[in-house]
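Yeah, one chain of the complex is gone here, protein chain that is, but the others are all in their spots.
Chain IDs A, B, C and D follow the sequence of writing; residue 1 opens each chain.
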Amino acid sequence: MQTIDASGMLYRDLNELVRDSISRGVKEICLINVNGQRYIGDGLAKDASTIIEGTPGNDLAAFMEGARIEVHGNVQDGTANTMNGGTIIIHGDARDALGYSMRGGEVYVRGDVGYRVGIHMKGYQDMNPAIVVGGKAGDFFAEYMAGGIMIVLGLGLAPDEDIVGNYCGTGMHGGVIYLRGEVAPEQLGKEVKVVSLTKEDTRILDEYLHNYCRYFGVEREEIDKKPFRKLIPYNKRPYGNMYAGW
Amino acid sequence: MLREGQIRIPSGCAISGIMNKKGRVFGGGDIINSIAVMHDRSNGLGGGFAAYGIYPEFKEEYAFHFFFDHTAIKNEIEALLKKNFIIASGEAIPVRKSNSIKDAPLIWRYFVRPKHRVLVKQEVDEEEFVVRFVMRVNSEIDGAYIFSSGKNMGAFKGVGYPEDIGEFYRLEEYSGYIWTAHGRFPTNTPGWWGGAHPFTLLDCSVVHNGEISSYDANRRQLEMYGYKCVLQTDTEVVAYIFDYLMRKQGLPLDVIVKAMASPFWHEIDRMNKKEKEILRAIRVVYGGFLVNGPFSILIGTNQGMIALNDRIKLRPSIAATKGDYLYVASEEAAIRQVCSKPEHMWMPRGGEPVIGLLETSQPTCVPVRTEQEKIAINS
Amino acid sequence: MSLKSYVTPSFLIERNKDRCIKCKVCVQQCANEVHRYDEEDDEIISEEHQCVNCQRCVTMCPTGALTIRRNPNELRQNSNWTAEAVRAIYIQAETGGILLTGMGNDRPYPVYWDNILLNASQVTNPSIDPLREPMELKTHLGRKPDSLSIKEGKLQKKLPPQLELELPIMFSAMSFGSISLNAIKSLAEAAKQEGTYFNTGEGGLHRDLYQYGKNAIVQVASGRFGVHADYLQAGAAIEIKIGQGAKPGIGGHLPGEKVEREVSETRMIPEGTDAISPAPHHDIYSIEDLRQLIYSLKEATNYEKPVSVKIAAVHNVAAIASGIARAGADIIAIDGYRGGTGAAPLRIRDNVGIPIEFALAAVDTRLRQEAIRNQVSLVVGGSIRNSADIVKAIALGADAVYIASSALLALGCHMCQKCYTGKCNWGIATQDPHLAKRLNPELGAQRARNLLRAWKHEIQEMLGGMGINAIESLRGNRLMLRGIGLTEKELQILGIKNAGE
Amino acid sequence: MEYCIVGNSAAAIGAVEGIRGVDKKGTMTIISDEPYSVYSRPLISYYLAGKVSEDKMYYRPPEFYQNMGVELLCGSGAGKLAVREKTVILRDGTKKKYDRLLIATGGKPFVPPIKGLKKQNVHTFHKWDDVKSLAEELSAGCKAVIIGAGLIGVKAAEALLCLGVEVSIIELADRVLSSVLDEQAAAIAQEVMEEHGVKFVFGDTVTEVLGEGRVEGVSLKSGNKMECDMLIVAIGVVPNTDIVKDTGINVNRGIVVNERMETSVEDIYAAGDVAEGKNLLWAEQRVIPILPNAYKQGETAGVNMAGGNKSFSKGLAMNSLGFFDFKMTSAGMQGGEGYEEIYTLKAEDKFYRKLVIKDNRLVGFIALKDIDRTGILTGLIKDQVEITKFKEALLKTEPGFAEWPKELRKERMLS
Partner (left out) sequence: MKRVYVREEYCAGCGLCQVHCITAHSEYKGDIIKAYKKSFPRPLARVIVEEKRPLSFSLQCRHCEEAECVKACITGAMQKDPATGIVINDTARCIGCWTCVLVCPYGAVRRDETLHKVAVKCDMCAEAGGVPSCVENCPNGALEYREER
């Protein structure tokens, strides 16, 4: 375990330090006093664990291929951008465009997430990315979603608060969304439908919920108090009939 | 080389704002630290600040901040000022020499009050007179530019990274109850100080992030009502829209934000009859003021601070409160830098404003709201 | 319910019966099933409705028995409601669809290259014979520092990463999916042989193409298809695609039927799903976000690869380019409105964007005014049709050009503009293995190489004529250009004098 | 080196070409009991029918012997073998020494003991001379009875029909071509032949040949009688092993050879219809009396005689048979118990294709009417290729390689 005090450090210096350490074989790094440094874990492919105390900057773990990052704090925009593998555990909120075009790995957010979370998330062969949100999500959740799993638990919502914003699943053409709570039809993109859960869904959910509870010390009974809805796209060719040949 | 006013220069940005809702003043160090964290959001070609409550000794005078290209024009302007205003004080704004700030113009400030007989002669109220004066100087007089014109507030801006601009202007020596800041990423280098944010008109200041795609629709709408969008910047347009809707049309703040970032028609369709009627009317009448494209703006006035995003939230913003303080910024880190443990932190939704009003203020145009709403609607 | 279509065939196929030997090659080759053999009558029949005039049958017919011409059938003359205008309405009335087309803008807008003339040496300085004397076309793309620090014969700071080109021509971005693997292989091999680069487009890098990584520019587009660490590492440079000339400002999608196994594996999406490329990158909604992505990519590749940003030529292109340069891009690629594409909405293709000549001139001028021209290399594309276009582009200020339509023409494209159907009879814009195999990449590579070499020779000849023996002396050398038939304003934007001046 | 070859047919020619491929110098002698340069025995029916002229009967050009350095001893034929002396004694007494000897005496028609058989106008159908003498006795409208509906009988019938002869075939078995066709195929073949005018009597046989001196008719086992102007005995061929009698050379049905075509006696080889060799499909050794087999065995023997090393153990029974325009090919096993059979039968079109499969490998096929590219099937039998993935495609009118697994196809086509 190596500790790096990031206060006042420029991101390029900090990231170089992290890359160096990991390439030297350090398995666990703790970054303290992080505030706003971008690109932490960018392109990382090593089996290493980074613990971040503070607020990392944008594009945390972008293009990451496989490592573990645990953030004690909130994360900013663009976390897990085009990520291909690894695990991110966020003990706070995440901002906009979390998991854009994410193709692999898992992101667990204890609290809320911003706009466009999981936009254009993809699955491919055995790569099945997942984002688990403990609180609520903003508008355009899972927009263009093409694969993977998105779970929103809606824990701690006020009685009249929505679990997701508007345009949930707009343009969705793959993957599956599990929402623990009600969603009004007008909140959904016209490409998605609500269906009931199968046994297989329950099994899948169980795995992620187990992790969520473990990471954040949440009681499973609390989650089990409310049922899940499952959202899937009508088809994988949402814009198939939009054009006419000239 | 064309500069703002001669050519339209889109830019991206970082913004940050801090206010104390009790009106208690604090130094400019925090806002500099806050904006500095977002260094990478700007490219060194513009930075600026607006501060409210900094000139208590001249709170009844309009504080004109000028850029002069040379002394001759300064003399010319001073003559013009004397003709129209009573000048309570005039001085060079104190600056700190710095390697990172180059090609600074002459920077002066004057605390002025319009001469009564001039107002009578022109049959306009004081504010309108000031506005017209500012417009006239900025559009007609080469080599002079008024970049701040409100009472008990001031804008400080220039070409450079915002933290360097803050140091240059020695902002840590000022105390204000609202501070907004801007780091600019213009898509070219005018190298002109006037092009930086904030943009101000009277006590209204705007810092802005994003590019307004509806710019020319908004501009031409405004120019119908006598505004001259001399800078061709988004920020200017936002400031004028705000000025027009608030000052001239007398609309309440919530209506103004609905005009600028109106809900979608299908959202309006789902509203109750009364709401629907109002929203429909706002969109129909003020369609020319719908601000389209990505933006997040921070508007400062003597009465408070408003943050607003475009309706699909294409630009980031984060808000937080702690005690009497309200914080809004493009990135959370900018808030954490000056307030490590906020009590409440949230992501405003697209089109939903964060409104922070002074508890002491008695705004003329803003309807009285509950205590909660005064700090932040939809927080 | 069947509705009779009002759309009449665009083309007429004439079969010379004296020549037709009924060998059925035409029948076999037409993916649109225009020709068929009628056993009963022992005749080959052509149903023209489906004919796209790709000329495959004409070219393949061993006896030259076929001619395709425009259907002489005409509506009543009308200069306003042209046949095309009417036809578009019929199609849309029948389908309710957005009109889709392929390749570049075919409207009769001016081509400014054709209004620019080149200079040549006479008397006052000698022209150079490139056949016998050195003639350098080597070009480096990438950020150039403002100064070098050399101490004790040592470079104090390494040069930022540069792409080295043996000639200032690269193959522009065309994705696997929009074109066939054989087409890409052809270009990749030609690029390798001739010392230049091809561009993956947003289709990812097929496993067979990793061997060409040193000659590949790998693209990161809004759909992020096939983007992963190995992909970014594999290429010589990374290009962030913001827009393309044929369809500025809009996204696109590769229809699911083209996402067959190989495309699916390369793009890393399931077979048969639409590959949707949103109009914007959802991590770039403003210029400072572009900087964020540029540096994200640089961080991910340890600052070892130049990062290019490709944009469409649009009204405010100069300011945008300036912003891109300041955002940290090493190369800016600008694609003019005549640029080709696999599929674009007709109205977008024909009405959005500006000519590359203006865009290039404006951007180069602006970057020089701002003294940041060195920070970034300029690559332009969008219907570069011949070597003279290239020489003019470089003299206007480009570092290199991107060619795509020309390259595809070299591979056999016949400009039928039906790329979007996936039925390219030339094996180029298709994923149908039956069609794709028609392009033998060995022959394709040879043809593409031949084109590059021919142009290289021609560029050398033109340079020699100007008395220049290194391409950098042409770069931005607008005095080598004169306008003809242009307005004052056009000359002013292009920054060139009129012929005779 | 002295090579001696007894017999002058395909096996002999194969041997000559085999020897010369290895040994350009050694002297070669061919001892033949026919007065001709090598001619093609299968062509005799075509000759009879007038489809092949005399000059086209020859299997090799006239200069063949000279070019190959072969001395051809025509006419008397070999009578005896002196194994110890390594000498062949011709019927005329001449002795011919050899270093290596090939016995390629072929087969001889099997003629059963039938009462009254010794008559004019009773013919076998084996040699050129057989058809020459037959031809002299023919006249349009005459009636011929053929005993045996096998390959020889059928070809004889075709030739006779061409010449306007009324043909009846008497066959002990219940169908035509029972050695090469199964019941379904035979039914079609019979129909074709009947359409051309052949009359059949099945399950019956001739018990007596009627007539004085000349054949006038036959009486059958069933008691029926048939009038005819000539009788052709086409029951079959047996190995002509006469020459090796009492030589100690191991003979079973034919002369037993190993895969080098060596007999049990050193330096003596046997090949062709006289030899009983190893084969592809049957466990026991067999005589496979077909020309391709004869040539290959002869060639193998030749190479080995000349000191080379070649083996042949893949003899395969196969036939391409035409009856006027109707075409039939077959090879290998006919099927039956223990075999997987898949077939396509379109009786109205006279199309039939059957595959006989064992252990996922092709061991036999019958193709009627459409025979194009059936060599692919023969090849599959020979190479014992696993065909599970594409066997159905082999039933197509014209089989091909398109349905084969890519690797197998490439291996085949590119080698």
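By our rule, a residue touches a chain if its C-beta (ideal position, glycine included) is under 8 Å from a C-beta of that chain, and two chains touch if they have at least 3 such contacts.
Quantities reported herein were computed from a predicted structural model and do not represent experimental measurements.
Judged over the whole assembly, touch between the missing chain and the shown ones holds for C, D. When the whole complex is considered, the residue among D:59, D:98 or D:200 that touches the unshown chain is D:59.
Of the options D:143, D:327 or D:358, the residue whose C-beta touches the omitted chain is D:327. Note on the undisplayed chain: of the listed residues C:19, C:107, C:138 or C:497, the one touching it is C:19. Here the missing chain is touched by one residue of D:42, D:75, D:217 or D:236, and it is D:42. Although one chain is not drawn, its touching partners on chain C can still be listed: residues 18-19, 21-25, 28-29, 60, 62-63, 427, 432-440, 442-443. Although one chain is not drawn, its touching partners on chain D can still be listed: residues 14, 40, 42-43, 46, 51-52, 56, 58-61, 291-292, 295-296, 299, 318-320, 322, 325, 327, 329, 331, 371-376, 378-380, 382-383, 398-403, 409-410, 412-415.
Here is the rule we go by: only the chains that are shown with their structure count from here on.
The two chains most heavily joined by C-beta contacts are A-C. Chain B and chain C have CA centres that are 44 Å apart.
Chain B and chain D have Cα centroids lying 108 Å from one another.
Separating the CA-averaged centres of chain A and chain C is a span of 37 Å. Contact with two or more other chains is made by residues 38, 58, 77 of chain A.
Shared interface positions of chain B, defined as residues touching 2 or more other chains, are 40.
In this structure, the chains touch in the following pairs: A-B, A-C, B-C. Chain B meets chain A in the complex at residues 37-38, 40, 266-267, 270, 312-313, 316, 318, 331-334, 336-337, 345, 347, 349-350.
On the side of chain A, the complex with chain C involves touching residues 12, 15, 19, 38-39, 42-43, 45, 58-59, 62-63, 65, 77-78, 81-82, 84, 97, 100-101, 103, 116, 119-120, 122-125, 127, 143-144, 146-147, 171, 173-174, 236-246.
Every residue of chain C that touches chain B in the complex is listed here, in rising order: 285-292, 295, 316, 318-324, 326-327, 366, 369-370, 372.
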